[in-house]
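Inspection log for the structure reproduced underneath, given as structure tokens.
Note that one protein chain is taken out, while the other chains of the complex remain in position.
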Amino acid sequence: MADLTQLLENEVLMAFASYTTIVLSKMMFMSTATAFYRLTRKVFANPEDCESFGKGESAKKYLRTDDKVERVRRAHLNDLENIVPFVGIGLLYSLSGPDLSTALLHFRLFVGARIYHTIAYLTPLPQPNRAMAYFVGYGVTLSMAYRLLKTRLYL
Amino acid sequence: MADLTQLLENEVLMAFASYTTIVLSKMMFMSTATAFYRLTRKVFANPEDCESFGKGESAKKYLRTDDKVERVRRAHLNDLENIVPFVGIGLLYSLSGPDLSTALLHFRLFVGARIYHTIAYLTPLPQPNRAMAYFVGYGVTLSMAYRLLKTRLYL
Partner (left out) sequence: MADLTQLLENEVLMAFASYTTIVLSKMMFMSTATAFYRLTRKVFANPEDCESFGKGESAKKYLRTDDKVERVRRAHLNDLENIVPFVGIGLLYSLSGPDLSTALLHFRLFVGARIYHTIAYLTPLPQPNRAMAYFVGYGVTLSMAYRLLKTRLYL
């Protein structure tokens, strides 16, 4: 039987596991940020969520949208759209036997870029801060995709 | 050559595969639910989708939003936001050699919580039913992330 406990003794895969766990945890923090702004600003999407603030007609005024809440939600969706390809392509790239130093460079750049993207989106920092962070993360994922397809293409 | 067919003979990974497949299939069911409400309530987002209900101006009245459809879409997006971290972190956690019983506890709690979350969102049940289901799933994923980083951190 394959001894799976050895799988995560491969250094590239261990590094991928650490950086992926960090960036996915960061993405989960966006839910908490959304909930925080919804509760402090009393802005809800569902009638059952604002029942503790008032019944019937008086609760309806909390069913609205808010600039700050929508901003966090856009940042969250942008995370999903970019972290999903990183996790999928990055896992397969990690299994394809890349150099440890090259792999680490990819993972660190991506995680740093996505954390900076969140800061730039929520502050908000003036452009092109957010755009730059976005393009770095995008480029890292495309670079891993290119290396993977170059060495292991099988269609 | 690595005998991959043995990989899924590891019990933790087999359990992860089963629970992940179930929870991802549940998430896919949300698309079907959205399509069901769109068709029965005649609520569409694209002009080409309502052409069979009328041409030109008469079709435009079906391009609208609907509370029930939006509710299903929010439940679907919440699934995406929470199941993606579970799948990514859970796979790496499963490869890190956890106890079978601990791993099973994590997987069962998560899948149960997400199914209950969907029921609470679509019924809808009064709060804090949905919030509780959400926090259980969130906590399970964070617990796996913590265990993974504690044993295998490599930055």
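Letters A and B mark the chains in the order given here, with residues in each chain numbered from 1 onward.
One rule holds for everything that comes next: contacts are C-beta pairs under 8 Å (C-beta built on N, C-alpha and C of every residue); 3 or more make two chains touch, one makes a residue touch a chain.
None of the values given here were measured: they were computed from a predicted structure.
**Q** When the complex is taken as a whole, what residues of subunit A touch the one chain not shown?
**A** Residues touching the hidden chain, for subunit A, are 2-3, 6-7, 9-10, 12-13, 70-71, 74, 77, 80-82, 84-85, 88-89, 91-92, 94-97, 124-127, 130, 138, 141-142, 145, 148-149, 152-155.
**Q** Residues of subunit B in contact with the chain that isn't shown?
**A** Touching the missing chain: residues 1-2, 4-5, 7-8, 11, 13-22, 24-25, 27-28, 30-31, 45-49, 51-52, 76-77, 80, 83-84, 87, 91.
Please note the rule applied: only the chains that are shown with their structure count from here on.
**Q** Can you check how far apart subunit A and subunit B are, centre to centre, with Cα atoms defining each centre and the answer in Å?
**A** Comparing mean C-alpha positions, subunit B is 16 Å from subunit A.
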